[in-house]
Structures are given as structure tokens and as C-alpha cells.
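Only one protein chain is missing from this complex, and each of the others stays in its spot.
Moving on, here comes chain A:
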Amino acid sequence: MNDKKIVEINNLEFTYYTLEGETKALTDINLDIYHNEIIGIVGPSGCGKSTLLSMISGLIKPSNGEIKINGNIVDKPLKNIGYMFQKDHLFEWRNILNNVTIGLEIQGKLNQKVIDNAKKMLVNYGLGDFMYSYPHQLSGGMRQRAALIRTLLLEPDLLLLDEPFSALDYQTRLAISDEIGLILKKENKTAIMVTHDIAEAISLSDRIVILTNRPGTIKDIIDIELSYQGERSPIKAREAPEFRQYFNRIWKELDIHV
């Protein structure tokens, strides 16, 4: 682990207003995230997990407190942050190559070199034969992989993943989360992943942040240390003896009553 601080969150608070009144969604959030770390954020539904990601990405402004990325305060969407959504949001009218390069196109960085780079990346991640196909010709897992490539091509310092696998069926979800976990490690990325799937969080994350019910605040931060042979992969992580203990601990801390 590297000591370089990528994200610094201080006394963060978010309140939103409706005609019925005001609702405090998040309060007293303090968190530092270091280079090359994958942070999992779990919490009961409606605890403001996605709101937290939106604030880190600069899409919405915090009501109080501040977020710094690489030492700079976030007050608008930053170009060094990549955001992955629940759905892949590929544009149906663009082929896969034009879909993965859209971020570069918007930022005016499109040239032959980055296009070649995009092609190489598509080939590396098994989409080489589908470069000129339209999204509807791809499976759900392939589409999500294309969405990841679209994000990675912008070479973000920080990736925000908002339940990125929840729209996929269970088998595809396991396979693609394994794959994306490996890609993130291989490309040395720092990432924050919001999920409601405890197992997914343990298998992918280095640390897990547990949020309380609304107003969401940090209840606990758990370091995940799993014993396994060889290179870490999310599927291997699920086989580690500690996996079950972490699962039970997080489940208890989430304190979910139906």
C-alpha cells in the first residue's frame, strides 16, 4: 500500500430539501483514501451511499464540510474521476469503439493515438471482435466491461463505482466482478465502490466502510485481510477462511431489520 492520499473527506454533511421539509442524508463523514486502495461502502438502503459518491465526483455540492482530491477541493465534476453506474449507459447509436471514446471526445482529447489505445484495450479485455458492433449485440457482462474501458480510457486517478454489477444476473455478476477487480488491481487504480452485496464488498475491497441508517454516518471501517495463495482475485478471496467471519461481522454491524 502506498501512502499517497488521494481522497480526503472532512466533516462532510448533506441535507436535501423537499416541499415537505428538510432531510439530513449524511452527517459527520471523515475518511481518507490512499493510492491503489479499493474501498467498499456498504449500508442499509437509503443511507446516502450514492449521494456520497455524487459529492465525491463533484456532481452535487456538500451542505457542509469538504472533499479534497489530490489536495484540491472538489467543487465541480473533475476530469480525473471516473464514474461507473449501475447500468452501463452505452449509447445505442454508437458502436462500441465510439462508445468507449466518448469521454475523450467530450474533453476534446480524441486523436489517432488514443483511438489506437482504445482499440488495444478492447482487444485486451476480450471485446476486439465487437469494436464495430452496436451495444444491443453484446451481452450484459460485455457491455459492463465496455463501460469500464470507457471509464479507464480517461485515465482517472479515482474510480467511483455505484453498484456497478447490480443490473447483471448472478453468474455474470460473479464473473464480471472478478474480472473488474483484477483489472482495477492491474491498472493500479484507486476506487470507491458502493454496493449492497456484502460478499462482493469483501471480495473486492481492501477496506470496507459501514454506514448507519439515515442520516448516514460512518459506523465502522474494517480492514480486509484475507489469506490466500498467489495473486489475489475476488473469486479466490471468497474461498479464504476469514471471508465468513468478515461477512458475519458486517452483517451484524449493518443491523438490518425487516
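Convention: a contact is a pair of C-beta atoms (placed from the backbone, for glycine too) under 8 Å apart; a residue touches a chain by one contact, two chains touch by 3 or more; residues count from 1.
Here is the rule we use: contacts and distances are computed from a predicted model.
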Given the choices "Cytochrome D ubiquinol oxidase subunit I", "ABC transporter permease", "NADH-quinone oxidoreductase subunit A" or "Methylmalonyl-CoA mutase", state the protein name listed in UniProt for the chain not shown.
"ABC transporter permease"
Pick out which of A:G103, A:P215 or A:P234 touches the chain that's been left out of the picture.
A:G103
Residue touching the undisplayed chain, where the options are A:T27, A:S57, A:Q144 or A:S177
A:S57
The one of A:F85, A:F130 or A:Y246 in touch with the missing chain is A:F85
Could you pull out which residues of chain A are in touch with the chain that's been left out?
57, 59, 77-79, 81-83, 85-87, 89, 91-95, 102-103, 105-107, 134-136, 154
